[in-house]
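Yeah, one chain of the complex is gone here, protein chain that is, but the others are all in their spots.
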Amino acid sequence: MKKLIQDFELIKYKELNCEHFVLDIKAKEALPEILPGQFVNVKVDNNSSVFLRRPLSIHNVDYERNVIQLFVKRVGEGTKSLGELKIGDTLSVVYPLGNAFSIPKNAKTLLIGGGCGVAPLLYLSKFLHQAGNEVTIILGVRSAHDSVSLEAYKPYGRVLVTTEDGSQGEKGYPTQHSVLTNESFDYSFTCGPEPMMKAVAAYSKANDVTCEVSLENMMACGFGACLCCVTDTKKGNKCVCTEGPIFNIKDLKW
Amino acid sequence: MKKLIQDFELIKYKELNCEHFVLDIKAKEALPEILPGQFVNVKVDNNSSVFLRRPLSIHNVDYERNVIQLFVKRVGEGTKSLGELKIGDTLSVVYPLGNAFSIPKNAKTLLIGGGCGVAPLLYLSKFLHQAGNEVTIILGVRSAHDSVSLEAYKPYGRVLVTTEDGSQGEKGYPTQHSVLTNESFDYSFTCGPEPMMKAVAAYSKANDVTCEVSLENMMACGFGACLCCVTDTKKGNKCVCTEGPIFNIKDLKW
Amino acid sequence: MVNLEVKLKDLVLKNPVMTASGTFGFGEEFADFIDLSDLGGFIVKGTTRHHREGNPYPRMAETASGMLNAVGLQNKGVENFCNDIYPRIKDYKTNVMVNVSGSVVGDYVETAAMINELDHIPGIELNISCPNVKEGGMAFGTSCASAEEVVREVRKVYKKHLMVKLSPNVTDITSIAKAVEGQGADSVSLINTLLGMAIDAETRKPLLSTVTGGLSGPCVKPVALRMVWQVAQAVGIPVVGLGGIMNAKDAIEFILAGATAIQIGTANFIDPQVSVKIVKGIEDYMIRHKVSDINDLIGAISLA
Partner (left out) sequence: MVNLEVKLKDLVLKNPVMTASGTFGFGEEFADFIDLSDLGGFIVKGTTRHHREGNPYPRMAETASGMLNAVGLQNKGVENFCNDIYPRIKDYKTNVMVNVSGSVVGDYVETAAMINELDHIPGIELNISCPNVKEGGMAFGTSCASAEEVVREVRKVYKKHLMVKLSPNVTDITSIAKAVEGQGADSVSLINTLLGMAIDAETRKPLLSTVTGGLSGPCVKPVALRMVWQVAQAVGIPVVGLGGIMNAKDAIEFILAGATAIQIGTANFIDPQVSVKIVKGIEDYMIRHKVSDINDLIGAISLA
C-alpha cells in the first residue's frame, strides 16, 4: 500500500470528556484504501515543545467525504495541542501506516478496548461485521461519565460496557466482564493499556482464542526508517510501525 | 520605574497593509506609568521556531481601558505569528522597558518615521503636544497604499507624508521633505531604518537641532541582564535595552 | 539553469543533497514519498560485520527541537546486505553509499572489503562516531590514534570513495579530521550525534534503555555548523555537513560554512519529502541570488 503525506483540514471537533476528543479531518483528494488497525502520523504545529509527529490510530473512515476520524486522549503537549486546533486548520498527515487486523469470516469475534484503546476498534468492528462475523465489543471506562459514542458501534455488533465504579454496565475491568466466562469466542482483538491487553492475551491463551493486539511504542518516523520503535518478539526485534502495530500474541513474549 | 511581567489579552487586530498590523492588548490591572519611546518584550507562543521574546515599541496607551497598542511589521517568524493570534488569546508581556524620549517645552519639534519606525512616534507626539510644543510629523512610506492611520496623529500636530513613488504627499524619502529646508526646528526625533535615522542625524547636526533616535538591536532579555544588545557609543558599549533605546546623537559615533 | 553538481573527489553528485545513515532506511522506505533519483545520494543504515539486534526498548526520546536515539546499529550484517538488500536497491539512479560500523578494527575491514565488491556502491561512510554501542563505535572517533588506525586498515582494502564520519563529542574535531585525512580518507562527514540523556522526572527512570543516546535535530545545528566551518578550514578533502538541517536555508548555511555536500537526517522523519524539497529550495535560492554554480557557494561565508 502506497504511503502518502497530505494536508488535511480539521472539519469537526468533538469533546467527549475531559480526557478524550474526536477529530474529523478531511482530505482534498480521494482517500486511499485504509485497513482497520492502521494509523496516521500527524504533525503538531501549534506547540513549540513538540518536535516529532504523533501517531494516532484510525478511528473511522468516510470514503465518500474523504474524512478520517481520530479518537485522541490528552496525555501530553502534543495531544493537548491537537485538541486546541480550530476548525479550518490544516494538519499534515502521513498515512496509512502499519499493518492491519486480520479479518476472519463467519466467526465469533470479541473486541476489547480500554481508554483511548477504543480508537481502532470502531473501524475494525465495521470490517468484521461486513465479513459476516458475530461481533461483541466490550468497552472499559472509569465511570459512566467517560463512556461515550457507544451508538457508533451499535450497527456492527453487540456493545457491552464495564465501568470501574459500576456506574454503567458491569463493574470492573473489561477483562472481568461476565461474557468472557459465559460465552466462547474464536477471535479476540484488543487495544488499550498494556496490563489490559496482557489480561486479554492470558484469557485468549487459556481459552484457545486467536488473539491480536495493537501495540504502542515511541516512534520517530512511523514508516520503518528509524528503527526506534522495536518490540521484542519471539522472532527478535520487530518494528511496531511496519511489522505492527497489530501483533498476534503467539509471536510476542507475553 | 518598576518593570512588570503580565498577561495581556488580544482585544483587537487591525491589518494595515500586507506588511504592517496593529494589535490592541489589554491588561487586567491598571497600567503603570509608560513613557514615550519605551517598549514591551512579548512572548510568541504560537510558533515552534521562536524561542526568545520579541521587543516592540509602545505605539499608544489607553490608561482608561488598560490597553497598549503595538504597531508591528512582519519580518520573520515571530512577527508573522503575532499577526496570527486570535482575539482573546493571551500574550505575556514584560514592560515598560527602556528609557524615553526627552519632552521639551514650547519648542518646534520634528518627528520623522519610516516603516515600522513610526511605532513610537504616535505616543511621543501626544506627549509633545501636551507639553505645548509645535509638532510636525513626517511619515515616509513606499506608496500611498502603505500610508496608514494618519488620522491618529492629527490631533497632536501637522502630519506630512512622503512616498517613494510619489503617490501621496511629496515624492522621496522623509528626510528629503521640503519642510526640512523651508522651516527650522529645535528638536528632532526619529525611528526607522538606520540609513534614514542617519540622514536625520546628519540634517540635525548640520542645522544645530537636538536629535534623538530610537535604536534597534538583537535582544535576549530586554532589561539589562544579558549584555547582548550593546551599541558602540562615544562612552563605550551601552545597552540599548536599558541605556536606550533612545539615544541623543551626540553620544553616538554616527 | 543553475548547476547543482558537486564532486567529492571523483564521486559526482548531481546535487549536494544526500540523506543521512540511520534516518533513511535502505532508501526503499522513502520510495512512496519521493523519487530517489532526485537526490545527490543516500547513505543506508549502519551495517556491521555480523547481525546485531540493537538495543532494547525504549530507544527514542523527544527533546527540545530534537530527539535522542539509542538504536544501537540494529542490522542483519553485511552478508545479508550484499545478498538480500543490495540487489533491491542497486539500480536507484543516485549514489547509494553504505555506512560501515564496527566494534573492532577487523570488523570494519572485513565489512568494507565485502562492500568493495559491489559494483553499484560507489563509496562507504566509515562510522567511527556511533555513541550507541558499548564497544568501539564512538571510541574510534574520539582519539586521533584509533581514528587513524581504523582508517588506515580500511583504506588498504577499500578502493572506492572512503568518507569518514566524525564524532562531535571531542575537544578538537579538526585534529581528528586531519588525522583521517592523513590516512587516505577521501572526504569527511560531520556531525554524528551528540551524546545526551533524558530522564522522566515522574518515574525517575532514564527515557532510553541505554541511559545515554545520540542527540540529533535542529538543536544540534549551531554546533554542527561550527564544526563544519572549523574542519573545512583544517583539511583539504571535501567536507560533507550535517546536523539539524531542516530546510534549504539550513543547507545553504552549511555550504557557506564550507560543506561540499550536505546530509539530511532527522528531518526525514518529520517530512519524508524534505530532501527533495531542499534540492528545489537550493535551486530557488541560487536563482534568487543569481548564483549559477553551487560550487561558488561552498565556503563562501563572508567574514569581512
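Note that the chains take the letters A, B and C in the order they are written out, and that residue 1 is the start of every chain.
The working rule: a residue touches a chain if its C-beta (ideal position, glycine included) is under 8 Å from a C-beta of that chain, and two chains touch if they have at least 3 such contacts.
Small disclaimer: the values here were computed from a predicted structure and weren't measured.
Shown chains touched by the missing chain in the whole complex: B, C. For the chain left out of this panel, the touching residue among B:111, B:229 or B:246 is B:229. From the options C:1, C:145 or C:303, the residue with contact to the chain not on display is C:303. On the side of subunit C, the interface with the absent chain consists of residues 63-66, 68, 142-143, 169-171, 194-199, 201, 203-206, 211-212, 215, 217-223, 225-226, 229, 244, 249, 252-253, 256-257, 285, 300-303, using the contact rule stated above. For subunit B, the residues touching the absent chain in the complete assembly are 2-5, 43, 49-53, 92, 94, 217-232, 236-237.
The criterion applied here is as follows: only the chains that are shown with their structure count from here on.
A separation of 47 Å divides the Cα centre of subunit B from that of subunit C. Measuring from the averaged C-alpha position of subunit A to that of subunit B gives a distance of 54 Å. Among the residues of subunit A, those touching two or more other chains are numbered 49-51. Touching of two or more other chains is recorded for residues 65 of subunit C.
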